[in-house]
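Only one protein chain is missing from this complex, and each of the others stays in its spot.
Letters A, B and C name the chains as they come in the text, with residue numbers starting at 1 for each one.
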Amino acid sequence: MTKVADAKLSRDGERNFLWAKAHMGALTNLAEKYGKSRPLEGVKVGVCLHVTKETSVLIDALLTAGADVKLAGANPLSTQDDIAAYLSTRTDVWAWRGQSPKDYNWCIGQVLGARPEQLIDDGADLHVAAHVEKAKGIVGGSEETTTGVMRLKAMEAEGKLAYPVIAVNDAKTKFMFDNRYGTGQSTLDGIMRATALLLAGVKAVVVGYGWVGKGVAMRARGMGARVTVVEVDPVKALEAHLDGFDVSDIDAAAREGQLFVTTTGQKHVIPYSAVEKMKEGAILSNAGHFDVEIDVKTMMSKAKGVKEVRPNVDEITLPSGKRVYLVGKGRIANLVAAEGHPPEVMQMSFANQMMAAIRIHGEHDKMQKRVYGVPAELEDEVARAALKSMGISIGAQTREQREYAKSWEI
Amino acid sequence: MTKVADAKLSRDGERNFLWAKAHMGALTNLAEKYGKSRPLEGVKVGVCLHVTKETSVLIDALLTAGADVKLAGANPLSTQDDIAAYLSTRTDVWAWRGQSPKDYNWCIGQVLGARPEQLIDDGADLHVAAHVEKAKGIVGGSEETTTGVMRLKAMEAEGKLAYPVIAVNDAKTKFMFDNRYGTGQSTLDGIMRATALLLAGVKAVVVGYGWVGKGVAMRARGMGARVTVVEVDPVKALEAHLDGFDVSDIDAAAREGQLFVTTTGQKHVIPYSAVEKMKEGAILSNAGHFDVEIDVKTMMSKAKGVKEVRPNVDEITLPSGKRVYLVGKGRIANLVAAEGHPPEVMQMSFANQMMAAIRIHGEHDKMQKRVYGVPAELEDEVARAALKSMGISIGAQTREQREYAKSWEI
Amino acid sequence: MTKVADAKLSRDGERNFLWAKAHMGALTNLAEKYGKSRPLEGVKVGVCLHVTKETSVLIDALLTAGADVKLAGANPLSTQDDIAAYLSTRTDVWAWRGQSPKDYNWCIGQVLGARPEQLIDDGADLHVAAHVEKAKGIVGGSEETTTGVMRLKAMEAEGKLAYPVIAVNDAKTKFMFDNRYGTGQSTLDGIMRATALLLAGVKAVVVGYGWVGKGVAMRARGMGARVTVVEVDPVKALEAHLDGFDVSDIDAAAREGQLFVTTTGQKHVIPYSAVEKMKEGAILSNAGHFDVEIDVKTMMSKAKGVKEVRPNVDEITLPSGKRVYLVGKGRIANLVAAEGHPPEVMQMSFANQMMAAIRIHGEHDKMQKRVYGVPAELEDEVARAALKSMGISIGAQTREQREYAKSWEI
Partner (left out) sequence: MTKVADAKLSRDGERNFLWAKAHMGALTNLAEKYGKSRPLEGVKVGVCLHVTKETSVLIDALLTAGADVKLAGANPLSTQDDIAAYLSTRTDVWAWRGQSPKDYNWCIGQVLGARPEQLIDDGADLHVAAHVEKAKGIVGGSEETTTGVMRLKAMEAEGKLAYPVIAVNDAKTKFMFDNRYGTGQSTLDGIMRATALLLAGVKAVVVGYGWVGKGVAMRARGMGARVTVVEVDPVKALEAHLDGFDVSDIDAAAREGQLFVTTTGQKHVIPYSAVEKMKEGAILSNAGHFDVEIDVKTMMSKAKGVKEVRPNVDEITLPSGKRVYLVGKGRIANLVAAEGHPPEVMQMSFANQMMAAIRIHGEHDKMQKRVYGVPAELEDEVARAALKSMGISIGAQTREQREYAKSWEI
């Protein structure tokens, strides 16, 4: 009932699982708590996530809370085979790196064939596949990503959603922490690994001042860079200015910058016309999910020459003879050149996943067939578990204060 | 048709008006723009605001846009008489410092007696008074404060609101900037003026991590203080932790702190039991609107002795013999010991006020009798005006990008 | 044997003395320690210092250590009369604000007439006067300022110095702390009091990157300003660059800056030619000792108009019609517009003064007639006293470590 690349990798997988677990206290705190009450006792949960060391800690928590987990990988290329091997010693797993599309669908089919009551998904492929089969026996589920949530909302809008789904993606304890602290650090980490250059004094241009841009700008400054923010939303641009960053448009920034990082989720925020204005030696990198933020395609089509000068760094000679450098071919730098989010960050969204699973199990009959946000009290429990795992005590409002707060609402 | 304390103060008032105007470019940019189209030509606008140098710049902008302004002060004690004198050379003003409640109401009556079409208010006293008279001839208005907005929403809930109101208070370009950058700086400024102490190395305890708390914590760190945040909301507490601050409950913080600043809007967030735990020499101050955040009353009732040791600093000898120091009797430190918000901050909310007035004039017949937020496109115009006044160019989305953004929404 | 302005101010003086004393723990710790051994028992010490609240804490410490103090003010205009009144209840004082040059010299004469064995001086006027009288009976002394040290070194070079002098001015625990943390904070404080403007987002130009410049740049950044450093020394310029500041020459900086602060000790580091390049509304201020850093004289001679727009802020209309603003007439901003160094900073140099007095008393017969630096072990004692007053424990090297350190020296 399991298919992995190499079961002998199990010990390596356990080692990586333990390292991650030691740094995901919010999740293990919840696991410990629910390991006593076992609110998911006997509940069959179908899971489709990237099979990484962090995911293994969620699977461990779900098992501890009593669930019967059936796991497939969320992407043909993202499975860590040692982790899959380790998890296969504890539950049913169908996941290996380097699947064909057919393999991938077969794995999802195995999960659904086990007749789960709930689904936990990343990208909504599992949810969509379940709906093809009319979602028989499924009472609810959750979804990790923006893309997945959009697909599910489209299904809801068409009246086709067959069960309630909690959009973990929209939790404050996900996007505020993942994007700002997680991507902020790991993007800088990726750039340092790729280039080994000094950041002190460097003129860094951060394109976008959403949560990711804020995180990257803050950390670049923290390493001594001089940061310019490019942002077309005037309110965010003003915020960047008052946070003490230089603010300008992409054309002016292109002339000044030495290191560029895109963080917008938008297409061509560094157009080729900006690349032409850059200084000799400028370095371009991307922190966004897709590799569309820099217009790499046009740049490559115009280039007089392209060569790899370091792992993950290509030198591109422009028609003018000027050279610029591209990190990781414009793909997401923290995954390409470093290790993605630290486990301390992933613990927050996975703790939300776990809370969502418990909530769905207990409340699904009171819920409608739609996409829900994460209830504030679940987020609070996640945040409290994280604080507790850090040994931080925060106190609470007094009764008198609760009444004072209400008196405002009259 | 005017009543001020001393018309001869007009030249001083003009000097202060000009200083403020030079630092409120967002507002003066809008004034310049609307000085050509004059969208408020002949519109009678009743205004009830604190008559300060910053307010005079709003009045100037409204007059420039063609409005006929009738002005009363929003508080019996807050009028700057030189400003009132200067404004009385340009329009009708009923405002002076040190009014009786009767005077205050008389002034409001004068404004309403002039039959305004619109009202701009701070605290909703003018709106409430207008409703007593059935709001005859009034087509809409705006409101600056949280308190005022709550009163108006209560009226809306009871079905008694007689015209649409725009809640300027809720604009991002107000609360994000006012609270964080404005109160952040001016609270530190007030504390330095009151105590003249070195902040470098000081253990500062910031109670609350909302926008004001974030601003105060950020600026205290910027002056070299070591900052502990006390926050009972677990998500905010976690955010403070990841921003690199120590986080603890008030009891633990009380034992460590040398300087305390409350920023919560809540009552007794520094209870007397915490004061008893503090170190000899601890300094207590408040950045919140009301003087309830520190339990001053209990502290004073228990004190063995109280004496003023510097202007705005009282030394309180506790029963144990330990001494603590209270800034400005626990009242809002940036107003008591410094000059409140800098004009660069006030320009944002006043620019929103101006945009709201124009919007009400043009759209009131399409609006319902309820409390509206500030429309995003008005905020954007305010933010653009601010950026323009700073000479900052930010560019814009391309057509291709707008389409790419929409493709997500499928 | 005393002459002060008004003895009735003594209670006010005591209040200010106590406030300062509570924040000068390094000095009071030493006072407590030497209050037991009384190493200055009966030693007559002539003192010529600015009679401020901080100085009163040094006088208290010297008295506590057994000294017999005779005090004159170091400047005809700097005496705080309440402090002089209070100190006159404890020892002999000749000091009041607003002296004629004749009065000033008379006071110094009174101190010398009391036949002190040691002198503590600020500017070397007391030392010079003592030499006129052949320094009869004087075994040594100390000096607080750069200017005074230079005069004494000139005397040493000419073979005219009659006794050993310890240059407290050169202590690391003075210049590193005074200049960086003290002037850094208090200059920003002065600028905020004078202008009440928002610093967040402002382009601040700090001229000079010595200790004062480092302090001002660090604190301006801490308040959210975007800082450009102007520095003609290439090594310091490079340091500023790697600290993440923009670096440029004064001409380029003049075009960009909104707030200028000079910190060099040099003449005309903002020449009139730079002022002409500035933007409308630029604010000029000086953190250096003398008012020569901005070429105020030329600016005033060219101005079309000068008017005070706020206390300590003059508006200067240039021939081009552009207006710039000058804080405190170009005089040292932290003293003109705020309260100078915080007591926590002054405690360091005054603790060095006290240690120097004890050292001179004990060792003068082994010392030569020259200007000495502060011995490292005295500095260490001062730093330890400061740390102790803050409750900070730092541990010590082990014997093994001391030996390991020596092994390097072979």
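In the analysis below, a residue touches a chain if its C-beta (ideal position, glycine included) is under 8 Å from a C-beta of that chain, and two chains touch if they have at least 3 such contacts.
Note that the structure is a prediction, hence the values are computed from the model and not measured.
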Neighbouring shown chains of the undisplayed chain, as defined at the top: A, B, C
Touching the absent chain when the full complex is considered, from A:D81, A:E143 or A:D189: A:D189
Given C:G42, C:P101, C:G159 or C:P234, the one touching the chain that is not displayed: C:P234
Residue among C:D6, C:E41 or C:D251 that touches the chain left out of view: C:D251
Chain A residues that touch the omitted chain in the full complex: 15-16, 18-19, 22-23, 181-182, 184-185, 188-189, 192-193, 196-201, 218-219, 221-224, 281, 307, 309-310, 313, 338-339, 342-345, 390
Residues belonging to chain C that touch the chain removed from view: 146, 150, 154, 172-173, 176-177, 180-181, 230-235, 237-239, 241-242, 247-252, 266-269, 271, 292, 379-380, 383-384, 386-387, 390, 392-398, 400-401, 404-405, 408-410
Residue numbers in chain B that touch the chain omitted from display: 200-201, 221, 224-226, 241-246
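Throughout what follows, only the chains that are shown with their structure count from here on.
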Computed distance of Cα centres, chain C from chain A, in Å: 53
Inter-chain centre distance, chain B versus chain C - centres from mean C-alpha coordinates, in Å: 38
Chain B residues counted as touching two or more neighbouring chains: 181, 390
